[in-house]
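With one protein chain removed, the remaining protein chains of the complex are shown where they sit.
Note that the chains take the letters A, B and C in the order they are written out, and that residue 1 is the start of every chain.
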Amino acid sequence: MSEAQSTEKKPVTYINTPVAVKYDYTAGKATSDFMRAVAQGKILGNRCPQCNRVYVPNFLVCVQCAVPMGEPFEVPDSGIVLTFCIVNIKFYDQVLEVPYVSAYVLLDGTDLPLMHLVQECNVNDVRMGMRVKAVWKEELSPSLESIRYFKPTGEPDAALETFKEYL
Amino acid sequence: MGRRCAVIGIGQTKYMDRNLAVSHRGLIRDAANKALADAKMTWQDIDCIVIGKAPDTIEGVMMPELYLADALGAQGKPLFRVHTAGSVGGSTAIVGTKMVASGVHDRVLVIGWQKQSESQATWALSPRIPFQPPLTAGAGGFFAPHVRAYIRQSNAPDHIGIKVAYKDRKHALKNPYAHLHQPDLTLEAIKNSPMLWDPIRFGETCPSSDGACAMVIVSEKYADRSASPPAWIHGTAWRSEPTIMAGRDQVNPLGGRECAKDVYRQAGVTNPRKDFDCAEIYVPFSWFEPMWLENLGFAERGEGWKLTDKGATSLDEGGDIPWNCSGGVLSSNPIGASGTIRFAEAAMQVRGTAGEHQVEGAKLALGHAYGGGSQFFAMWVVGSKKP
Amino acid sequence: MRDIAIIAFAQSANKRNEQIYNEAEILAPVAREALQKAGLKKEEIDFTCSGSSDYLAGQPFSFVIALNAIGAWPPIQESHVEADAAWALYECWIAMQADESINTSLVYGFGKQSMGSPRDVMNILNDPYVETPLWCDTISMAALQGRALIDAGLATERDFAAVAARNLKHAKSNPKAQCKGDFTVDELLRSPTLASPLRKHDCPPITDGACVVILAAGDTAKKLCKRPAWIRGIDHRIDVQAIGRRDLTRAPSAQIAAEKAGVGAGKVDIAELHALFTPQDIILRKELGLASDCVINPSGGVHQGNPMMGTGLVRFGEVADRIIRGEANRGVAHATQGPCLQQNMVAVLEGK
Partner (left out) sequence: MAAEEVLRAEHVLEFPYKRSVGPILGRFFTELRDNQRIVGIRTKRGQVIVPPAEVDPETLEDLSADAIVPVANAGVVKSWTWLSDPRPYSAYKKPHAWALIQLDGADTSLLHAVVVESEAKMTTGMRVKAVWKDERQGHITDIAHFAPEAAK
C-alpha cells in the first residue's frame, strides 16, 4: 500500500514506477574460459605477446596493446595483498556480512590483481604486502565464489618496494 | 582550440537529498532558466543543447534527454547527450565548448543533472552482474584501497582526510546552493564518524544529491556584447585510460597528468600553484585532494598532503591556492552534474560572481572532473581576460 | 569548416545471437580491421568516440568495458555518447572542426540485443510518468505511426511490404547481412502480424554487432585514402517525444536536418536510411526530398541487420564504402533514435 493511498486527501507528490528488465546475460569467451577453469579449481591467466604482462583473469585482447592475448594457462592461487579496504557499509542488494575485507590480490607470477575477500584473520590484521592463499569451496562452480576467500599464509610480508609499481 | 568562447550564464539548483518539489523536467528547468536569466537570454536564443548525466540506471530512464526534449526547448534544434561516467559533467561542458569553438553554433546551453533520490547510487552504479562476484561496495569500495595505497606511499597522517572534509564543509557554508550546510561540524565529529570503507570514514565521503547545473557558452561575438561578465575559456582537455591494466598507476594516473599538461599548455600555465587563483577539483572522498594536488602538478609526488595540512587549499585559512571554495563534491554530489558544477564554479570565480565564496580578484581558475576507476579526466581553464 | 572524410569502415557480420563473444570481444577485431583499412596504428588516432546504451547492455558503464577492446594506452582523448554511434561520429566531426590538431578520429558503436528484449526494454525511454508504466512496446508504437500513414492515405500495407522486399533484395549483395532474399509483396503480406498493421517483415531483426568508422581531415584523408568520402554537410535535430503531440505522418526534425545538411543541393545517388520500420522509410524519403532515381538502402538497410546503437553509424559506413569504391558520387546517410523518428541526423557524403 502506497503512502499516496493512506493520505487520501493530500495531493499526489510522487509515483512508484518499478523498473525490472530481464536479460539472458552471456559472459563472453574470456570470462567463460576463466570461470570454467575456476569450476575445476584452477585460476587462469594469459600473457600479452607485445607488453609481456600476465593478466588474471585471462583476456581475449590486451587492454593496453589491443592485440590478441596468448593462450590461457594456470597461475598459482597464492600471492600478496596489494591494497584493500574494510567494508562496513550496508547497501541495497548486499549479500556479504559486514565488516569484510575487499582486497586486490596479486597472484604470484602475474601482473594484474584480482579483487577478492581476505578472511581467517581479524579484519584489522590485514596488511598491504601480506601473503595469502585461496581457500576453495568443496563444491566448485563457474564463479569466483568458488574461492571462499583468501587466507593469510603466515609467510613474511612483501616489502612495499617490491609491489609499488602495481598500486 | 578553434574559435574563442566564453561562459556568460550559469544556473544551479539548490542541491539536496531529495528534491521532492519537482519532476526531472522541473529540476532541469530550474537550473537552465537561471542560466538563461544570468546570460540575459531566452530559450529561443539557444542554438543547441548539450546534456550530460551518469548511468541511466540511477533514474531508471533510458536516454532520458529524448523524453526531456520538450522541457529543454529543443524542438527543431540539436540535442546532444554525453555520458563519460563521473567525469561526464566536465565532458558535457567540453562538448558544449567544442560546439561553439568549431564554428557550428554560437549559443549553446550545457546542462549536467542527476536525480539520485529516485534510486540508490550504490546499487545503480554497481548492481550485481552475473559471474562478477559481489566483492566491492559501490564507489567507496572501489576507491578506498587506492586511498590506502596513497597513505602508505606518502606517509600522510590520518588527520589529512578529516581536514579536507572539514575545510570543504566550511566552504559550503558560504555557498547557498550547497547540499550540506553543517555550521556546527567539528574535526572531532568527522574523526568519530563510522569507517564505511576503511580507511574512508562516513564524514570523508560525498553526499548523494539531486541537482542540475547549467551554463550558457557563446562565441566571441556574443561574449563581447554580453551584459553579464564572461568567463573566457582558455583551454579544454580530456583523457581516458583502461580501468584495469597491468601496472596502471591508480593513485596518480597518467591520464590525469597528461590531461593537466595538455590544458596547461593551451592556457599558458607553467606553474599551476602560482598561475591559478583557485581551483574546483572533483574530490568525492577527501583523500583525493592530496592525491589530485600531486596528479595536477600543484605538489610533488608524496607532498600533496602537506599543502592541505598547511591550509594552502583553504579559503578560511587564507591559503594561496584555495580548492573547492564552493564546498566541492564533498558538500554536493548530483553525480552527472558534479563535473559541470566544478567547471561552472571555476567560471563564477573569474567572473567575480561567486558571492560569499569568491576568491578576491580571481583571474584564472581550473575546473576538473574525473570518473570511472580514476580513468576518465576532463578539465578546463577559464579566465577573466580573453585568451 | 575543415574538409573531413570517412576513410575506412568495418563491421562485424550481423548475427541474430552472438553466443560466444561479449561486446568488447565482438568489437576488438572490427577495430583492428578498420585501422588496418585506414593504414593507421592505434597510436595515430587523435580522438575516439563511441555510442552505446547501458540499458541495452544490461549494466551501467558498459562503454567502459568496451574501452578494453581498443587499447586506450597511452591515455587517449576520448568521449562517449549514450546514443546511437552516429552521434559519436558527429562529436568526432565537431572535435575535428574545433581543434586543428585532431586529424584522425575513430568512432565505434556496439550492441548485443540478443541478451534482452529490445522491443520491451526500449519502453523505458518513454516518458517515465505517463507512458513507461503502461509498457507499450516499440513495435506497437511504430504501428501507431504506420496506421496514421494508412489513414492519411499516404501509404498502404502493400507499400510497407514493398519497402521490406526491396531491402531484403538489396541485402543479397551484402556479405554481412543477417536477413536477405527475394520475396514478392504478396508473399510478405502472408507473414504474421506483430502489431497491426505491422507484420514481421516491417520490423527490424534482433542483431548483435559492432561497427567502426575512421575519419580523417584534409590532407591526412587524401594521403590515407584514394577516394575519401567527404562529409559535405551534417546536421541533427529533435522533435518532442510524446507521440500524441506529433503528426505521426511527418518527421519535421528529419526535414530540417536534411535541409541543413544540403541534401537538395545536388543529385543523390544512394541513401542509407535508418528506418527501423517500413512506414518510416516512406516518411523519410519524403522528408529528405529523395528523388525516385536515388537507390535507397543498397546495403539492405536496417532490415538486413540492426546492431542497435551502431545501426545509424553503419548507415554512414555503407554510404562511405560505396563512395570510396567509386560506386557512387554523392550519398546521404541518415540515423535516428527515439520513438517514431523523434530525433534525426542527416549527412551528405561526396567522393569529390
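Criterion: contacts are C-beta pairs under 8 Å (C-beta built on N, C-alpha and C of every residue); 3 or more make two chains touch, one makes a residue touch a chain.
This one's a predicted model, so the numbers in the text were calculated from it and none came from an experiment.
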*Displayed chains contacting the withheld chain*: A, B, C
*In the complete assembly, which of C:Ser12, C:Gln59, C:Gln77 or C:Thr207 touches the absent chain?*
C:Gln59
*asked:* Considering the complete complex, identify which of B:Asn33, B:Gln153 or B:Ser193 is in touch with the unshown chain.
replied: B:Asn33
*Just name the one of C:Leu198, C:Ile214 or C:Val263 that touches the chain not displayed here.*
C:Leu198
*Could you please point out the chain B residues that touch the chain left off the display?*
18-26, 29, 33, 42-44, 57, 59-60, 70-71, 73, 75, 117-120, 123-124, 127, 129-131
*Since one chain has been left out of the picture, which residues of chain C touch it in the full complex?*
19-20, 55, 58-59, 115, 117, 119-120, 123, 128-131, 133-137, 140-141, 143-148, 151, 193-198, 240, 242-245, 248
*asked:* What does the interface between chain A and the hidden chain look like in terms of residue numbers?
replied: 2, 4-5, 8-9, 11-29, 31-33, 35-36, 92, 142
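Throughout what follows, only the chains that are shown with their structure count from here on.
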*Report which interface contains more C-beta contacts, comparing A-B against A-C.*
A-B
*Where chain C touches two or more other chains at once, by residue number*: 55, 58, 67-68, 71-73, 121, 124, 128-129, 132
*Mark out which residues of chain B touch at least two other chains, giving numbers and ranges.*
60, 127, 129, 242, 244-245
*Complex contact set, residues of chain A against chain C*: 15, 17, 19, 21-32, 59-68
_Contacting residues of chain A [partner chain B, same complex]_ = 13-14, 17, 19, 25, 27, 31, 35, 51, 53-55, 63-64, 82-89, 91-96, 99, 102-104, 111-112, 115-117, 123, 128, 142-145, 160, 164-167
*Tell me, which parts of chain B touch chain A in their complex?*
20, 60, 120, 122-123, 127-138, 140-141, 144-149, 152-153, 194-200, 242, 244-247, 249-251
